[in-house]
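Presented below is the structure to which this report refers.
With one protein chain removed, the remaining protein chains of the complex are shown where they sit.
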Amino acid sequence: MKTRIIALLLALVALVTVPYWMPGAYYINVTSQILFYAIFALGLNILAGYGGLVSLGHAGLLGISAYAAAYLLHAGFGHPVAIIIALIAGLISMAVYAVLSLRTTGIGFIMITLALGEIIWGLAYRWISITNGDNGINVHSRPMPFGFSLASPTAFYYATLVVFLVCIVIVTIFVRSPLGAALMGTRDQPRRMNALGYHVWAIRFWACMLSGLLTAIAGVLFVYYNQFISPQAVDLTASAEALLMVISGGAGTLLGPIVGAALVVIVKSVVSGFIERWNMLLGAIFVVIVIFMPEGLVPGTARLWRLAWRQFGTSRDDDAAAPSKAGAEQ
Amino acid sequence: MTFWLLLTVNSITFGSLLFLLAAGFSLIFGLMRIPNLTHGSLFMLGAYFGATFVGGMLGMMFNFWVAAVMAALLVAAFGAVIERLLLRRLPGQQMAQVLVTLGISFIVADFCLMVWGGDPVAVATPDTLVGSVRLGPMIFPIYRIAVIGIAVVVAIALWLLLDRTRLGAMIRAGVDDPDMARVVGIRVSRLFTIVFALGAGIAAFAGVIGGPILTVYPGLDQYMLPLALVVVILGGSGSLLGSVVGSLIIGVLYNFGQALLPELAYFVLFLPMVLVLLLRPQGLFGRFIP
Partner (left out) sequence: MSRKLTRRTFMTATAAGAAAATFKFPTPAIAQAAPFKLGLLTVKTGPLAQGGIQMEQGVLTWLKLHGNKMAGRKVEFISADTGGKPAGTKTKAQELIERDKVDVILGPLAAFELLAISDYIREHKTPTLSLAGADDITQRKPNPYFLRPSATSSQAMHVMGHYTAKEMGKKKAICIDYDFAFGYEQQGGFQAAFEKDGGCVANKLWVPLGTPDYTPYLAQMTGIDVLCQGFAGSGPLAFMKQYANIGLKFPVVTGETGGDDALLHAFGDEALGMMSTCPYTLDLDTDANKKFAQAMFKNFKVVPGFYAAGLYINCDVVEAALKASGGTTHDKEKFMAALKAVKLKDTPRGPISFDHLGNVVGNFYVRRIEKAKNPYGLKLWNKTVKTYENVSQFWTWPEKEFLAHPVYSRNYPPLKKC
């Protein structure tokens, strides 16, 4: 337990001091991106990881919030109004999305969410009078909460970090709550849960809503970070990328989606500057992960670590290491 | 008048192309229950191979049909390798399947860009099918009409395969109930490899056939994949008849949607998929609920 708390504290200190040890504004921006994609991935993970409902249309939901915020700002509304309505719009569309897609599970759920995502993309792309089509919508300013301007990379980073930490706390509480436990129950034993008197549909619906809230938050951060939204942010590739973050890091773990988000963002933005065939590299990384750690990087590493302990460590060390890693897998 | 006629005939030709694209996908999805997100990439890879063989990049030019079969065989072999080395390890693990099929589609897309560059590649129309014919008030390219014929031939061949051969009986048994098939002694694992390779081969064949109409360019994979999905969900996975009907419906929606309701074209295209999943999850002619 102790090692876990120390690790958490170290991670927190590292995150808070990012602007002081990162070599320049660019890397601070990359870290901001990792954080809001991590929020997005955490939201998707609630469904895909804990609920066993693999959504391949989540970028569409992110897009609805992002478009709502951009559209309202463009129409002259203030930041607070735009943000609140964007979050509400995200939640309402998530509710619709959930009602439609929760009639199925398994591959059916993948397919219906994909179709819904494509519909949202199609509207963003072709319903030009609202969305401005491929030209996208520009957002000319960032909000100033309590008088602090978020224009600089550092200020925006801290704002994102605060939101990120709040989201982590929310997800942690959810996962440990009875509702979280029930959700995992519906993933592993839906029939038994039903027989035990749980309302499986309702549990899944509320999980969707929480996922939708995180996705909407990520959408608002996305549009403020890029100060631009266009259909490419909503397309199938974007949805797939989010899912790849969750799965490659480790679905159904807290840390996994964050690691996955970091992996994808770093390969896409930093590594691509050095390696021309970065798409191939990213694809190869995914294939290698599937071969060696089909459960994802975080649980996979934990497993290999334990294996190594068993090989070389004493039985006392093994006992000490196992619970801490099992904790990380929750 | 010409407008309606042209769009109607084209709905059938485009639908035929979609059938070639989706037939393999339907088999794979129906038998293996795998969301095969590489299908668009296999289509594109086939088209590039076909263009290379027809264009004579290897010093000798191949006849169009020979090139199509060669591309299909090559990609089928590639599909078999994917199935043997990767998908085999992941039965029932949808998330890992999504991860690996997407990973492969990234690799294939980048491989094509590396080998063929970003330039669009045109596939020459086979000599015997160049030109147009007059159909009442309008003129229509012969090749497009030939595509309808090719789709019919492939459909009949697949029907014979599924309905009249031992292999087909095994596949049908596998689609209907994989566990039972295993119990009665069908080697489902080998069957999976065969079906995946077959599906990949048909996709590549479709790519070559589509080449003279579409030309091949980076990003074609991402455009075709959702169309294949829509056809299969609509028609019902694992059903040949479903693929035929689904392709024709999508062909009509695509053509008339783009022409009459451009703002809602994609809405019109994907709405039926949602409706079918909600109201009749097994698809119009499907055998099982995904």
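Here the chain labels run A and B in written order, and each chain numbers its own residues starting at 1.
One rule holds in what follows: a contact is a pair of C-beta atoms (placed from the backbone, for glycine too) under 8 Å apart; a residue touches a chain by one contact, two chains touch by 3 or more.
Predicted model only: the values in this text are computed from it and were never measured.
Counted over the whole complex, the shown chains touched by the missing one are A, B. Per the touch definition above, the residue from A:Val96, A:Ile128, A:Leu196 or A:Ala308 contacting the chain not shown is A:Ile128. In the complete assembly, the contact with the undisplayed chain comes from B:Tyr143, out of B:Tyr48, B:Phe62 or B:Tyr143. Touch with the hidden chain on the side of subunit A covers residues 24-27, 29-30, 33, 125-126, 128, 133-136, 138, 140, 153, 222, 226-228, 230, 232-233, 268-270, 272-273, 276, 278-279.
On the side of subunit B, touch with the chain left out of the figure occurs at residues 2-3, 6-7, 10, 14, 109-110, 113-114, 117-122, 124, 132, 138-141, 143-144, 210, 212-220, 223-224, 254-256, 258-259, 262, 265.
We adopt the following convention: only the chains that are shown with their structure count from here on.
Per-chain Cα centroids separate subunit A from subunit B by 32 Å.
Subunit A meets subunit B in the complex at residues 48, 54, 56, 100, 103-104, 106-108, 110-112, 114-116, 118-119, 121-123, 125-129, 235-237, 240, 243-244, 246-248, 251, 277, 279-280, 282-287, 289-291, 294. On subunit B, the positions that touch subunit A within their shared complex are 29, 33, 35, 37, 86, 89-90, 93-96, 98-100, 102-107, 109-111, 113-114, 222, 225-226, 229-230, 233, 262-267, 269-271, 273-274, 277-278, 281, 289-290.
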